[in-house]
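With one protein chain withheld, the remaining protein chains of the complex are depicted in position.
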Amino acid sequence: MKFSFKDEQLLFAEATREMLRKDCSPEAINEFVESDSAAMPELWNSFASMGVLGITASETLGGLEMLDQDFVLIMEELGRAACPEPVMEHAVLSIPLLEECNNKSKYTSILKSAINGEHRLSVALESQYVVGADSADYLLLFRDSLLHLVAKESIVLQRQASVDSSRRLFSVKWDTNSGTVIEGDSDKVRSLIEITKLRAEVSTAAQCIGVAQQLLDMTVQYVQERKQFGKPVGVNQAIKHHLADTGKAIEFARPMVYRAAWSLNKGDTEAELAAHMAKLLASKAVDLACKTSLQCHGAIAYTLEYDLQIWLKRGLTLSSSWGDIYRQREKIADCLGL
Amino acid sequence: MKFSFKDEQLLFAEATREMLRKDCSPEAINEFVESDSAAMPELWNSFASMGVLGITASETLGGLEMLDQDFVLIMEELGRAACPEPVMEHAVLSIPLLEECNNKSKYTSILKSAINGEHRLSVALESQYVVGADSADYLLLFRDSLLHLVAKESIVLQRQASVDSSRRLFSVKWDTNSGTVIEGDSDKVRSLIEITKLRAEVSTAAQCIGVAQQLLDMTVQYVQERKQFGKPVGVNQAIKHHLADTGKAIEFARPMVYRAAWSLNKGDTEAELAAHMAKLLASKAVDLACKTSLQCHGAIAYTLEYDLQIWLKRGLTLSSSWGDIYRQREKIADCLGL
Amino acid sequence: MDLFFDANQTAFRDEIRHWINENKPNDRWAPMDTQLGFEQHRTWERTLFEAGWSVPNWPKKYGGRDCSLIEWLLYEEEYYLSGAPGRVNTNGISLLGPTLFSWGTEEQKDRFLPKMANGDEIWAQGWSEPDSGSDLASLKTVAVRDGDHYVINGQKTWCSRGAWADWIFCIVRTDPTSERHAGLSYLLVPGNSPGLIRRPVSRLDGEPAFAEIFFDDCRVHVENLLGDEGAGWSVAMATASSERGLNLRAPGRFLAAANRLVQLYMKAIERNPLLPSAIRDQVVDAYVNAQAYRYQVFQKATMLMEGGTLGAEASYMKLFWSELDIEIHASALRMLSEQGELVEGAPDAEDSGNWMSGYLFALAGPIYAGTNEIQRNIVAERVLGLPRK
Partner (left out) sequence: MDLFFDANQTAFRDEIRHWINENKPNDRWAPMDTQLGFEQHRTWERTLFEAGWSVPNWPKKYGGRDCSLIEWLLYEEEYYLSGAPGRVNTNGISLLGPTLFSWGTEEQKDRFLPKMANGDEIWAQGWSEPDSGSDLASLKTVAVRDGDHYVINGQKTWCSRGAWADWIFCIVRTDPTSERHAGLSYLLVPGNSPGLIRRPVSRLDGEPAFAEIFFDDCRVHVENLLGDEGAGWSVAMATASSERGLNLRAPGRFLAAANRLVQLYMKAIERNPLLPSAIRDQVVDAYVNAQAYRYQVFQKATMLMEGGTLGAEASYMKLFWSELDIEIHASALRMLSEQGELVEGAPDAEDSGNWMSGYLFALAGPIYAGTNEIQRNIVAERVLGLPRK
């Protein structure tokens, strides 16, 4: 039992954080939202050149072949930066699905171009909506027990405006007779989809933690600077206790997320339970962080001009994504036989 | 629409409070608990001479013929004094049940002696346990759709020690063939039992409010007096906010209890819903009051020597009695068709 | 105690119910904080006024119908149940209006109230400043007397409805040497005054619901002073107690929302019988709390009609409704699950995304009209009697 990260894992996360600080600043995010463009090409290229787009892909294809416990810290950084690009959908969900397919060799060129960033992938398994579908070249879609790979030319998109306008959601339609099925109904596809969902829960949980931590950090800084009644508002016990509770929620969710990431690859018999628990606690933490950070800021955080709103909205949507607290509790109860 | 009490209602409650302050002091309660006796005869006599034991009984029998909205304030006072005597069970539940029976005239003498305090009644409808059964001369017991009146001689009692040692709970057994049935299975008995249960919910809710208010008042006083770090502990925002939330919970539960009491007699179509809501909110209020009053006191409240414990334990048991918050939510959902 | 409504009250309720269902607009208007929506909502103020339903609790001479407090509460219930458009002049009618009744001269009442009631003059609130939020008494905007005018210099921020309002009610420092609560005055400022510059500021939902207001030698006639010079804090407290008490948030608003929540649940459970059961409990709690607010207010209304006054315990009300509003909308979003995040314009958005926009609006509740932390302090110190220091 050794519950700590290796230096190279920490260094890669740190490098990702640095890159995001530069290429995914609040200004860049706001510009992206206002331009209503489908992607942030510079940011995407930075991900590609760092190897982030191929974190899960096999080395033979040019990927980094990382396991979940290797890249969970990267997911946390995505949340911390409120990164609008669907990196998880592309790198953590779609690429492994494609690599695990029976006819994997047919998709080698797609995989290679996905890893180097030329092509973009996204995915929908249980959701009706696809994140970043308008920038994707291929979508992986699971419907009626079949896994489809659909090229953008064959898809009709309908934008579903989200409260988080940096999150581009779409309904998708395509002609299901057009030979898009890449895996038929089988035990294999079911288990593939199951593991991918768990991976999505854990990676989304890590993003929630990153969002929550950023909300907390920004709020701590603000309440140190903002003065009312001649003192920083942070001297008030009510503020202190709101933020202490938020810190606690993050502090106790985080190891559960790391543990779930580890469990996914290690044949831990509790991997499924661990993933559900991680997302439950991470959703709770980010819910609380949204609530307390807005409240401790007051009116200023209630405007589009102040950057906190970026994380508030991301927290709001990620908290529900891949299982909100109610759905997670149901899943956990099932695992425990309750 | 006029949502206020009449002067005579307020005066009667005030008189009851005065009497309880004298005859049901914390010292008297502690003495009663330590002596392990079945009743507090002096207190009981005071109730009798004030007419409280006959609040619901018809005037022809010597009762005060009050409606629920008349005596709801008395119930609140019972809670405020943490009165150990089962006045609700006797006066509010048992007497009306007996008066509504088909053969009411057969029970005239029991009723009269119940009203003047010579005989004591208690009751169990859905609970397995009877409060104050060891001091009761007669028990009203509803079992297998039949309502029984059982004299103490025919009952075998088994004490069920409660965390609140001033609350004397018993399992009861009796020979159900011994001609104790006073109402057979009928629509009438079902509706009688239903209304009695609602009345119990509302009267217990009122007691919860009284307990919660007393806990709050004692705590407010304590945090004004107790000094730490050179100041009263009540200057701390954490203490202020705990108690403000407690005050709010009481403040918003109380009118719902009064409204439910009024609804019970007025043919209000929402009487049932109102009773369930009243108990839900009152249970929440007293739960919060228990939590915050203990916490704001600190260690001193955690001992038997300090009187707060009397109300802490009463709050704990009354919160669950006749429907805890979970059961009340279920009942309300049923009423709303959810 | 009699909780039945009497014949007059019932008739009154039936009248507004009938009128509003006959007269409410059928089309969905632009949000009131857009320029288009602002003017659309102004026409609705006129329609209400002409039928006598803009300010029914005001005296007849100002456009009301002198209804009782209980009747007004029924009016609000029917209004919100009907789903009629929001009131664009709430800042005027619910906040400044009651303050004018208490502090205005006869001339001021005649001048301002009718145009407030008919929508000719829509009001914004100009209180907060960049460095003065919770600590309002630290405000720095000054108004120096110059003959018959005050000359205002300074900056106000988070002025709700400030982008297009016709008038703004402000608190300013008329004695530049004063500190804290002394030396403040309450001024009514025309929105088109020279030297008044507005910069619209977008709220979380993207609508320019706020404005920053800059005063650069802005001249306002002394007849627009409400209350005495230097008495601004006392006048402001009248407005603040309206913000916390009954005027701003009558129960009707939350009762209607709770009813819609119950309906939404019925639909959701039909679509998905496996909806997590905890959601039902949340719906129950939200419904019960809306009822609790209703009866609390009926009890307070009775007390007021019997000659009582509402003091610091108004802060309990503000705490309660602001939390209730969030509870109702948060429950709906949980229920909608992945549809919850969709907003107006999304084809799949339930109820045109109103649950999310209502949620975003509700999130401001614990902040505006005095943060809930401040309200808890007030309750603890002034209702319960805990020591200030």
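Each chain gets a letter, A, B and C, in the order it is written, and its residues are counted from 1.
Basically, a residue touches a chain if its C-beta (ideal position, glycine included) is under 8 Å from a C-beta of that chain, and two chains touch if they have at least 3 such contacts.
None of these values were measured; they are calculated from a predicted model.
Looking at B:Ser113, B:Gln160 or B:Thr176, the residue that reaches the missing chain in the full complex is B:Gln160. Looking at A:Thr16, A:Ser94, A:Gln228 or A:Ser263, the residue that reaches the missing chain in the full complex is A:Ser263. Screening B:Leu97, B:Leu192 or B:Leu294 for touch with the missing chain picks out B:Leu294. Touching residues on chain C toward the chain that is not drawn are 277-278, 281. Within the entire complex, the positions of chain B that touch the omitted partner chain are 127-129, 158-165, 167, 169, 171, 227-229, 233, 236, 238-239, 294-295, 298-299, 302-305, 309, 312-313, 316-317, 320-321, 324, 326-327, 329-330. For chain A, the residues in touch with the chain missing from this view are 1-6, 69, 216, 220, 223-224, 231-232, 234-235, 237, 239-241, 243-245, 247-248, 251-253, 255-256, 258-259, 262-263, 266, 268, 277, 280-281, 329, 332-333, 336-338.
Throughout what follows, only the chains that are shown with their structure count from here on.
Taking each chain's centre as the average of its CA atoms, chain B and chain C sit 41 Å apart. Computed from the mean C-alpha positions, the centre of chain A lies at a distance of 53 Å from the centre of chain B. Multi-chain contact residues of chain B, defined as those touching 2 or more other chains: 237, 241. In chain C, the residues touching two or more other chains are 373, 376.
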